[in-house]
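For this depiction, one protein chain was excluded, whereas all remaining protein chains were kept in their positions.
Letters are used for the chains, namely A and B, taken in the order the chains are written, and counting of residues starts over at 1 for each.
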Amino acid sequence: MAGNGSSFLGWPVLRQLASGDLLGRGAAVTSRRTRETEPRTSTADRVVQSVCPYCAVGCGQRVFVKDEKVVQIEGDPDSPVSRGRLCPKGAASEQLVNSPSRQTEVLYRAPGATEWQRIDRDTAIDMIAERYLESRRNTWQELDDKGRRVRRTMGIASLGGATLDNEENYLMKKLYTATGAIQIENQARI
Amino acid sequence: MANADCIVIQGSNMAECHPVGFQWVAEAKARGARVIHIDPRFTRTSAIADTHVPVRAGTDVVLLGAIINHVLSNDLYFHDYVVAYTNAATLVSEDFVDTEDLDGVFSGYDPRTGAYDSESWAYQSRAEPQVPDQEGGIQGPTGDEPDAKTRAHAGGHTLGASGAALEHAQVVRDETLQHPRTVFQILRRHYRRYTPEMVRDVCGIPVEQFHEVARAIVENSGRERTTCFAYALGWTQHSLGAQFIRAAAILQLLMGNMGRPGGGIMALRGHACIQGSTDIPTLFNILPGYLPMPVAGEHDTLEDYLASIASPLQKGYWTEAPAYTASLLKAWFGDAATPDNDFCYDYLPRLTGAHGTYQTVMEMLDGKVEGYFVVGQNPAVGSAHARMQRLALGQLRWLVVRDLQLIETATFWKDSPEIATGELRTEDIRTEVFFMPAATHVEKAGTFTQTQRMLQWRHQAVTPPGQAQSELDFYYELGRRMRERLAGSTDERDRPLLDLTWDYPQDEHGEVDGEAVLREINGYHLTGDRAGELLSSFTEMRADGSTSGGCWIYTGVFAGGVNRSANRVPRDQQDETAAEWGWAWPMNRRILYNRASADPQGRPWSERKKYVWWDEEAGRWVGKDVPDFPADRDPSYRPAPDQGGPAAISGDDPFIMQSDGKGWLFAPKGMVDGPLPTHYEAQESPVRNPLYTQQRNPGRLVYPRKDNLWSPSGDEPGSDVYPYVFTTYRLTEHHTAGGMSRWLPYLSELQPEMFCEVSPELAAEVGLENGGWATIVSARSAIEARVLVTDRVRPLTVKGRTLHQIGLPYHWGIGRDAVVEGDSANDLLGLVLDPNVHIQESKVAACDIRPGRRPHGDALLRLVEEYQSRAGITAVTGNERLDEVTPEMAARRAAAGSGQQAPAPDETEGEG
């Protein structure tokens, strides 16, 4: 509709007269940036169907990805649960993912230390595995005080799961149970 | 919900906490449905509701009980439904004695343990009608250790979806409902004193308003209409929270509102996968699919274990528990699990009591817990008695926090308020802390189970940034490395870990394939022609080891090798049931017990409320949903008396997971604090229980400790030191303890500071100014908050006395990393738990409020102590299980097996 801006005909006064926008309030005054505007939802490389991570209503989300970065998250109009709508938290999901304060490094605080230090993830998982097995050894109960077989550890506990996936909860419960840890809990109890 | 004619939202602030779910309420309202909001505060839900009913926090059983009484006394219940589909006509044992006759305790109470033996609550048996507690009767648990027994069963949903085991379903019924021992008559007597006047005096609700609510429910129930209830943590977070929900269930059954479109009781859950984390539990007391965790002394063998879940002679699908259990153990221990070794049943660790999160925190304080994983939670802010939580973290040897941001739980060692008070010193805290960055929901693929039991697959959009990783990858890796370190171990205790099936395919980024895990959860045929095929239904599971399946209720999610949770047929391309979007357990049913939407003969109750019905010609149940019933069972089918399991489900037994096929008005088993909801005051209450001498729920779990003190209640001396009631809650703009909201600028800006909501009357009484500061002091701690003076909080008149309630959102915490911070309302709370589900009471407690900011440093502790000493509190205050009664009543209680006096609580310390 608006003429292209780079030619002589794109010169504002001429546009103003040519377009009929005599007062220069519409088509005639659009800048090149305005004329080339496109929503980032249209220029995304792909759109992925997801589910809102906040409450348990389970609203559908569409995640727009450009250059392997999430550029927009909005409601999925196809969802019979939410019909494309999101509450303020769901609408802030993109900020949750791209938050500048988000931690992406593993941090370690030694006993008595006053500061964090960065460590490698691989090292951290090794350290945790060692501590897990050591604490399990330290606190192993084969029998309880009444002599009944319990084969467990009361020295390792876990809290969390309600914000995680079913598959994650499944692996957690499976692993903890196999190691004899039983104090496994989540928000459902809170 | 959109199909409801009346929606009662009670114990939930749905518009604020589930705004998008609230669209269905808004829609029902636009179509003319009546919306009633019953809540201590006028919230954004009340703003849209037709009626807001302010109620004193913690008195819901009185209101619901009075409506029950109203419909029973005036014959307003749905008679045909009640007779056919509930246990109203069933006779209860002669040994049952009601709270109305024992001044606040039911028969079977053991004051030594604070627990009930539910034997006397059992149904009368057809086999031995007069001697129900003899052989033919329904046996209670027979564990020889009352403590272990009651404490293990205290794990409430050990019985989960199963209800409780019954030996059989040979009950005696009087369908005229006249026999004095029918459930119906017991109910009538139990609620007789729950009158509109009682509601006025206890709940603070005027009589006219009570009638308005009762009339709305009655007019909108029956063949043509349905009423729906919605609740959330406003019901669960009480010392008798499970009984609040039971009370609503009784009312909904009486009104015929269960299993029908627009009916039911909606539990509005607060986290994306909180339903899933109960189904596949990260909970101490259950295994996937609500199978119980084994208890030492009770479930020593697989046989004992299975017998406790279901008798083969009871009705319904729980009789197949052996198949579910064998399939689970096959999924976990693979080839090592054989029929000869009871499928490695012995590999499972045993419970010896309650090992919930609060008990665990007290163990931490006592130095018994070395390592703690905190995964996507923020207990330093979000758990009750947050102070105790933080102090406990300092007693650990190591702590792993997995989150997106540096939440307060991760930084407690440098930023917690206890550092400021001098109780903790960073250099003295020996806890090693690992902060592991987590992946967000778009950086991993997997399923969430939403509040209506629907699994929805999320596709991965991008890979996690930096060193962030999913829990799936982390736990897989942790397990792999522990197994590596133990490889070759000959220690018998390492067998479960070494025999564990722990081999999941990984993609090119090294990420575990979530679908492989979901397939394991769904389960496989292991032998025969179909070996290697995925199961299509839990009915294919076998107890002989020929099938596997990690969570029987989820079986079918991968039927035919297709990930059905990823179904995404757009809503405009399917009907309103939307069965092709996601997958709901069990078997993609959207409304549970939907057989009840048809009458006993299988015809819809009405054209308007048609949902599932019997197609005589086809000889099948048909309708808008997957029938939650054996598909070809004729409504007229009656089982032979000695049958059990699914075959024993009558053609008119809609409640197929209940052991007698009926909806339970009276719970003969399964509830640990009574077969009927009855009113007790909250742990801390300014009001005396008007019904009984017994002030509080005698079955609640108490923890008498010096760091867990309570204000005196009612008219006890010192109760005036903490004269106000406070309640805690969420706001739309934040999410629980703030980990996913206080770090986001757009959400923080909308609710930037901790505040308290008070009425203009209270503000005037105490001298609070809108926008100023207030200090709120409880028997545990003191916090500060900005003041919002508002008419949305109204003083109530309870027995002629003005009672002020204070509202406190609980999203803020003290740290240095979030966009906004503030004191945590959870610091004010103590630990007292509902005995069924071990959820703490955080919706009601006592406090004082004063103008100005709180003192800092040591002065804060002194302020709290000054209050405690003025109120004369000791560890015993409020922790008495039984209140003193007359000798006469004590004798009557003793005769009913509900012993006389509890020992002083300090002697029973270490409960749990």
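Worth pointing out:
Rule of thumb we're sticking to: contacts are C-beta pairs under 8 Å (C-beta built on N, C-alpha and C of every residue); 3 or more make two chains touch, one makes a residue touch a chain.
One rule holds for everything that comes next: contacts and distances are computed from a predicted model.
Considering only "4Fe-4S ferredoxin", "Succinate dehydrogenase cytochrome b556 subunit", "Xylose transport system permease protein XylH" or "nitrile hydratase", the record for the omitted chain gives "4Fe-4S ferredoxin", by its UniProt protein name. For the chain that is not shown, the touched chains among those present are A, B, taking the whole complex. When the full complex is taken into account, the listed residue touching the unshown chain is B:E576, out of B:E576, B:D632 or B:E865. Among B:E219, B:E423 or B:D720, only B:E219 touches the chain left out of the display.
The omitted chain makes contact with chain B at the following residues, 2-5, 15-16, 19-20, 22-23, 26, 28, 30-33, 42, 44-48, 50-52, 212, 215-216, 219-220, 225, 261-262, 576, 607-610, 731-733, 745-753, 755, 770-771, 786-788, 790-792, 819-820. Chain A meets the missing chain through residues 1, 12, 16, 19-31, 33-34, 37-42, 72, 74-75, 84-88, 90-92, 94-95, 100.
Simple rule for what comes next: only the chains that are shown with their structure count from here on.
Residues 46, 48-60, 63, 65, 68-70, 73, 77-83, 85-90, 92-93, 95-97, 99, 101-112, 114, 116, 120-121, 124-133, 135, 138-140, 142, 144, 146, 148-175, 177-190 of chain A touch chain B in their complex.
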